[in-house]
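A protein chain is absent from this complex, but the other protein chains hold their places.
By written order: A, B and C. Residues from 1 in each chain.
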Amino acid sequence: MRLWLTQATTSAPEVDYLILALLLISCAVLALVFGLMLLYMVKYRAGSGVDRGALANKTWRLETGWTVATLVAFFGLFVWGADLYLRLFQPPPDAMKIYVIGKQWMWKVEHSGGQSEINALHLPIGRPIELVMTSEDVIHDFSVPAFRIKHDVLPGRYEMLWFQAVTPGTYHLFCTQLCGTGHAQMTGEIVAMTAPEYQKWLEQQGASETLAAAGKTLFMRNGCSGCHGVGGNQAGSAVRAPALAGLYGSAVALADGTVVTADDRYIRDCILLPATQRVAGYQPVMPSFAGQISEDDLLKIIAYIKSLATVRPS
Amino acid sequence: MSETSLPHGFQYSNAGHQSGTAISGMWLFLATEVLFFGAIILSWIYCRHWNPAGFDAGAQKTQLAIGTINTVILLTSSLVYSAGLAFIEAGNRRRLIQCCVITWALGFSFLILKFGLEYYKDFSANLFPGSDFAINGALGGGARLFYVFYFVSTALHGIHMIGGLVLVGWIILRARRDEFTPLYFTPVAVVGLYWSFVDVVWIVLYALIYLVGRGS
Amino acid sequence: MSATTIETSEYATSYLTDGFTLRSWLLTTDHKRIALLYLGSITFFFFIGGAAAALIRYNLIVPEGMIASAETYNRIFTMHGVVMVWFFLIPAVPVTLGNFVVPLMLGARDLAFPKLNLISWYLFIIAGMVVVYSLFVGGVDTGWTFYTPLSSEYSNGHVVATVVAIFIAGFSSIATGLNFIVTIHRLRAPGMTWYKMPVFLWSLYATSVILVLATPVLAMTLILLGFERIFRVGVFDPALGGDPLLFQHLFWFYSHPAVYVMILPGFGVVSEIIPAFSRKRIFGYNFIVWCSISIAVISFLVWGHHMFVAGTSIYSAMVFSILSYLVAVPSAIKVFNWLGTMHKGYIRFDAPMLYALGFIGLFTIGGLTGLFVAALGADVHLTQTYFVVAHFHYVMVGGMVSAFFAGLHYWWPKITGRMYPEMWGRLGALIIFIGFNLTFFPQFILGYLGMPRRYHSYPPEFEVLNVLSSAGATILAVAYLLPLAYLTWSLLYGERAPANPWGATGLEWQTQSPPLTENFDETPIVTDPPYNYPPPEVVPHRV
Partner (left out) sequence: MTAHFRNLLVTWVLLLVLLAAEFGASFLPLARSARPLILIPVVLMVAAVGTMFMQVGRGPTIVRLFAVAALLWLSALLGLGILDPMTRIEYHVQDASRK
């Protein structure tokens, strides 16, 4: 039985300092409350003849005193907690992205190199890692106690979580949002490895094609190339459709006048609900693929469209 | 009969004490109803926030004419009932009964227009968010959510209207049995509060359903 | 034990002897009889929830779970949650002690709307029957929080039946709350201004404000959940454009104020008992009274702290965090005021006082751990783990249930006309304190180590702490059966109670025990301020 949890990420010690500070404040207040209570129980018990003296009836000076002290302490704790919270949920720009899909009672992980894992996540230490997570059915929660981090995974939305692992090792992964019968089995292993070990692990995962390459084949099979052209640059397509080369990350003017940045969510919505994201100057002829393309194929197609962004002849 | 000798519950000091308590009790009940409908208004805000286009597309298919007529009906019924209350305070029992009957008729015609005509038209245009929902495609989601809000809120408001009609009917019966005098008319006032409150709920729902999504 | 001279109580006639037929009990509008009807019903539900708790602790003795199927375990902890929250904790003090004592404390003959009070009990019983039906035909596996889309689409439990039961129980709460507010406003005895009222009435007033203004939102939420589950309408279903977080917002808008409904009456009971057994005026009456009201108001603004990691916006999370710290301040003030009351008092350690002291200790631990989960940074690690389970059990079981037992023992002579056995009462208080700490303190450590809540099985390294907790649970179970035994015993063989066994101030002690049906022969006039305890030369303490 161990009473101490390894601090496996850069943010873990900070969370622990905050919890420790809260613990110390609580112990101080508890000592005061229990101490006073025991003192009064002994000193002022019914039988004791100790002199009670004059009773203070002007109490508000004491009351406002300890109220203000409590308010100041609480405000300090709030600021400390909020600052840590903001840093926990705003990833650095250069974080390495790993895609996580929660499904009833298992975790599917997709690395950008195409490797995929079930109920396990291998990651390198020493660099910020960003998990882009979604769920295929109910609300799950990706929680790693050793990293002091957790976030609910909602269906129909991308949720984000980032950390930078420090100590190599194997840590528990739990699902901490009740998701039905197998909620307790929906656990996994997070394996933090040094960079070279991680590279070796990537290779021996087999030369399965990268996400983008797999996305390209899906792009063909689902007939996207029919309208958007083979390389997404409208080559040889009968229908007028927006060019996808260089689209990712750029600003897109929609038919209803709003301008959005073409990010993961935008592309995902275009594929699932094309009419809501109609590009200005194009007919709403694109069919909706909702229900036909599964979440992990969707990630591959998005990765492929993202790879087209860099192919632009800049 | 002077004020003090009027019959009153054994835990009250006098009748005025009891009638003031009854009116305060009804106001507190109306506060709970405000929160009850507040929750459906918050869901209107959420559903409209996440899919404004579809939501307003659904709103444009509502029967604006019937809704507006219904609003005028309810405002008038609230006026007539308040007049009835003023009449009984002045001792004119006959006028109270007439006002209550008019209020009852207006309330009943609201329900006929609402559930008879408007719901019939909505169902025939299959706007009920079932399987064969009229608007599909991209705007389908938002429109379906609008009609969920529309049917849930108008159904709940309808149930409150039916409750109101029962209460007004009960007031008419007691007035005909000559139970109300200028010194004792608490039930009339309490039912009046409930009736005007149901009218207030409809004023809010009318704007949320028929008007906000109406624009181009 | 005092000399067993059975003084025949000269109060032969009381509300208990005012009609013995079943009809006189089931159709009574006497607030005292309705209080007893409620006492029986919530005790029944307390033992159903308690049995479920025992099964949970039994299951967690071994890492792979003693109960074979996780499905059964999910249904057991959901039953524990639903029955304990809506059928014991929320009604407990207001409907039993509150119903009995409020008119007496006010010097009134009955509540403002007696028939509404009886309707409230019948709604509670109907709701109870529907929830028992839904539990016995299979129960629900969504947890007492019913998060969508699990509860609306993927759960195969009896969600709609349970939701209907809670919907009906909600109206029973609204009826009670409405009755108390109007009574406290309109039926005070002549001379009893707001600042001459006992603090118990203020805290019940604050509780009723929350009951009346929060429960309607729960009613609408459950209607929407029912629609979502039956017609798949999409309000909470992201595939159809809805937002599952809308359900969580609406649910917690009710459920956080509901936890203050559970604790505020406890504050009131303790604020009655500490002055009575310290023979001293309460310390800072105005502060305590306005703390209750401010808790009732601010408790409506803090619900977002249940959703810090649920995917809501990080800026709204910060607003909810600062407001959550704000709501903790009045509770801290109350604890210091109780200690101030004991300062320079003449403290006697009867059973109610021991339960009240236990309340102060355990509630302080519960309140302080609330600060852990209100700090955003710490909550990300601690939420959804056993840390949160321990936090709310410290506040609800350590706080609320101890206060309920304290009040039960304090007013037992007034309710039944009999004295409970003093030594057994003190023993019960001690065992509850020990058993409770042994059960729930290890869970704080488990929570920090990351053991998730609602888990049928867990990694082996958490086993020792879980076994410790389960052992504590057995002691706690015994500690809860003890009062049932000796209080029932006291009904028949208990010593006859005088009108004012504790020498306490308050109008309820100026009438006979048990009181007449109309409480007072003539309405008392209130002149002196509350808790006007002269320093006792001779202590009117039973030998």
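Keep in mind that, in the parts below, contacts are C-beta pairs under 8 Å (C-beta built on N, C-alpha and C of every residue); 3 or more make two chains touch, one makes a residue touch a chain.
Computed from a prediction, not measured in an experiment: that's the story for all the values here.
For the chain missing from the display, the contacting residue among B:11, B:63 or B:196 is B:196, taking the whole complex into account.
Considering the full assembly, A:309 is the residue among A:21, A:227 or A:309 that touches the omitted chain.
Set against the missing chain, the residues C:185, C:232, C:426 or C:496 yield one that touches it, C:185. Shown as candidates are B:72, B:159 or B:173; the residue that touches the absent chain is B:72. Residues of chain C in touch with the missing chain: 182, 185-186, 209, 213, 217, 243, 245, 249, 253, 300-301, 303-304, 311-316, 319-320.
In the full complex, the hidden chain is touched by chain B at residues 20-21, 23-24, 27-28, 30-31, 34-35, 38-39, 41-42, 45-46, 49-50, 52-53, 56, 68, 71-72, 75-76, 78-79, 81-83, 86, 89-90, 192-193, 196-197, 199-200, 203-204, 207-208, 210-216.
Here, only the chains that are shown with their structure count from here on.
Per-chain Cα centroids separate chain B from chain C by 36 Å. With centres set at the average Cα position, the gap from chain A to chain B is 46 Å.
Shown for chain A are the residues in touch with two or more other chains, of which there are none. Those residues of chain C in touch with two or more other chains do not exist in this structure. Against chain C, the residues of chain A that register as touching in their complex are 1-3, 5, 14-15, 18-19, 22, 25-26, 29-30, 33-34, 36-37, 40-41, 44-46, 52-53, 55, 59-60, 62-63, 66-67, 70-71, 74-75, 77-78, 80-86, 88-89, 104, 137-139, 141, 143, 145-146, 148-152, 154-157, 159, 172, 174-185, 187, 290.
By the touch criterion stated above, chain B contacts chain A in their complex at residues 51, 53-54, 137-139, 141.
Across the complex, chain C meets chain A through its residues 65, 69-71, 74, 141-143, 145, 147, 149-150, 153-155, 238-239, 244-245, 278-281, 283-284, 286-287, 308-311, 314, 317-318, 321-322, 325-326, 328-329, 332-333, 335-337, 339-340, 342-349, 357, 360-361, 364-365, 368-369, 371-372, 374-385, 445, 448-450, 452-459, 461, 463-465, 535, 539, 541.
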